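Complex shown without one protein chain; remaining protein chains in place.
A and B are the chain letters, set down in written order, and residue numbers restart from 1 in every chain.
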Amino acid sequence: MTKKFICIRCPKGCEITTTLDGSGVITEITGNNCKLGIDYVKAELSDPRRTLTTTVEVIEGELPLCPVWTESPIPKDKIKELADALRAIKITAPVKINQIVLENALGTGVNVVAEREINKHSTLAD
Amino acid sequence: MALTYDVIIIGAGPAGLAAAIEAKKTGAQRVLIIERNNEPGGILTQCIHNGFGSVIFKKDLPGPSYAHNFITQAREVEIEMLFDTMVIDITPNRSIYATSKNGFMEFQAGAIVLAMGCRERTRSQIRIPGTRPAGVFTAGMVQRMVNIENLMPGKNFVILGSGDIGMIMARRLTLEGANVIKVVELMPYLTGLRRNYVQCLQDFNIPLELSTTIKTINGNNRVESVETLKVDESLKQIPGTEQIIPCDSVLLSVGLIPENELSKKAGVILDPLTGGPEVDEKMATNIPGIFAAGNAVTIYDLVDYVSEAGFTAGRNAALFASGNTISPADTIKILPGENVRTVVPQAINKQLSGNQVLIELRVTKDFPSPVKIELTDGDNVVLAFREKYARPAEMITLKINPELFMEKTAGISGALKVRAL
Partner (left out) sequence: MKTNYDVIIIGSGIVGSLIARYLSRYELSVLVVEKQADVGMCPSSANSAIIHAGYDPKPGSVKAAMNAEGNKIWHTLAPELGIMHKKTGSCVAALGEEELPVLNELLENGKANKIPGLEIISGKDFIKKEPLINPLVSGVLWAPTAMVIDPFGAVLAAAENAVTNGVEYLFETEFTGFIFNDNTITGIHTNKGDFSCRWAINAAGLYSDEVAHKAGIRKGFKIIPRKGGYLVFDAAKFQINNVLFPVPSGLGKGTLVSVTTHGNILIGPDNEPASGKEDTSTTASGMAAIISGAKKLIPTIDERNAIAMYEGIRAKGNGDRDFIIERPDEINAFINICGIESPGFASAPAIALKAVELMKEGGENFKDKKSWNPVRKPFPHFHRMNMEEKAALVKQNPAYGRIVCRCEEVTEGEIIDAIHSPIPARTYDGIKRRTWLGTGRCQGAFDYPRVIQILARELGIDETEVTKKGKGSELAFRRTKWL
């Protein structure tokens, strides 16, 4: 049987068709522009993963929120749970870019890190 | 008393930052960026999702991280920046007037780069009938409120428009505990990237209805419902297909428009098709010493190409400021032809120096199978390219070798048309 996917690894969004045999083994992959597409559909079939980007509250920062993201994709079914967990986390300024905000998020082995730096409050002109 | 700078850039978003950095590298001594927000980064500070940097950094970065790279570099090369400062006038002889809480300022620039970005199409411009309650937003407004101001503007959303910002916000709102009921799209096709359909709508079971529009917005103080209805292939409303959707918020993602009030003040000629200045391959406008880059020129989908345009504008602005430019020789106009809606640049100099020339265009309709992009002089095909597919939502960037271009266009004067077949 065939299954179609839209690859999300880059903005092209190639439509990739996979052919599977009776036991679910991939016999053919067509439509991808590069190797990332092959990795993507293989993962979608066995262990679908997504990147989470969200924000956490900042204490004493020049901005009230700091954007954060998973350093690499985590299992798709943990995304909502992680977003909820991060809602409860507050970090204190100053924040450095890529600083770890949540280590080994939900036991996935993936860290959630800051997407930018945030200075402490007083340095921002009003 | 005017403060003088070699190059002044208006806007510290990705186009402006790239222009400033490149201007410095090209030898401009005093470079200033004037930014109306309280920090640099432009729209990237609120674009917390990933997908940026695949071309320039060969990485997949979120917006703020992409911006961080440029901001750090700008600081390292000592580019001056003024924040919370609004430019209110520019003259053709490159005087700039700006104001902030610190006072009213006048500047004189050796060269200017216009990098003001764009604004969103509003409800009034598409004239959605109904009442005018609280709860009607454009996608960018909500993105700023949710990601920067820590304000959730509503509970139950209907989104109009399947462009990228609409889909990104559908996911964002859902992750922060709001309920996105549906995305409706006027066209019979998705207008944003397909990857976003998967990771923003499909992943969260948010329904997408194509060929559907909002007929009225209802509600007294706050939105109480929208009435949707179907349209046919020629976008005519189909009576009898109305549906009332109770909700308290409407998010409009119905297009971006280059921001050019300042450009007009400086006497810059705008292209009515892009909404932005007419520029040549150096990103020069018709006013000597005034350059433009980024979403202020035309709407991009990849920030990497915004930065490239910024580099080009910054480099040439610096050259102009130091008196180093070659006066423009003959130019060839570049016009949109069959199946092409917009083209940038709108002119290319016949005498080209070193760098690769980029022609950036958008087609008028979907081409799902391989398509030829041709530069034509009448019936004569001057240059031809092949693309695997073409969609209006995805800008096509043609990379042209300057020697090849000069060779192929040596005998041509006037205009080249760009068509897609």
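The definition used in the following text is that a contact is a pair of C-beta atoms (placed from the backbone, for glycine too) under 8 Å apart; a residue touches a chain by one contact, two chains touch by 3 or more.
This is a predicted model, so every value here is computed, not measured.
J.: Using the touch definition up top, pick the residue from B:120, B:185 or B:374 that touches the left-out chain.
T.: B:120
J.: Of the residues B:3, B:86, B:273 or B:382, I need the one that contacts the missing chain.
T.: Touches the omitted chain: B:86.
J.: So one chain is hidden, and I want to know which residue out of B:59, B:75, B:155 or B:388 touches that hidden chain in the complete assembly.
T.: Of all options in B:59, B:75, B:155 or B:388, contact with the hidden chain holds for B:155.
J.: Touching the hidden chain in the complete assembly: which of B:74, B:111 or B:146 does that?
T.: B:146
J.: Pick out the residues on chain B that sit against the missing chain.
T.: Residues in contact with the chain left out: 36, 84, 86, 88-89, 97, 99-104, 119-120, 122-125, 127, 129-134, 138, 140-141, 144-155, 176-177, 215-216, 218, 220-222, 248, 261, 264.
J.: Could you pull out which residues of chain A are in touch with the chain that's been left out?
T.: 55-57, 65, 87-88
Keep in mind that, in the parts below, only the chains that are shown with their structure count from here on.
J.: Show which residues of chain A lie in contact with chain B when the two form their complex.
T.: For this pair, the touching residues of chain A are 6-11, 13, 15, 33, 50-55, 57, 62-65, 67, 69, 76, 79-80, 83, 87, 97, 115-117, 124-126.
J.: Where on chain B does chain A make contact in their complex?
T.: Per the stated touch rule, the residues are 38-39, 45, 48-51, 54, 60, 62-65, 67-68, 83-84, 101, 147-150, 172, 175-177, 193-195, 197-199, 203, 301-302, 388, 394.
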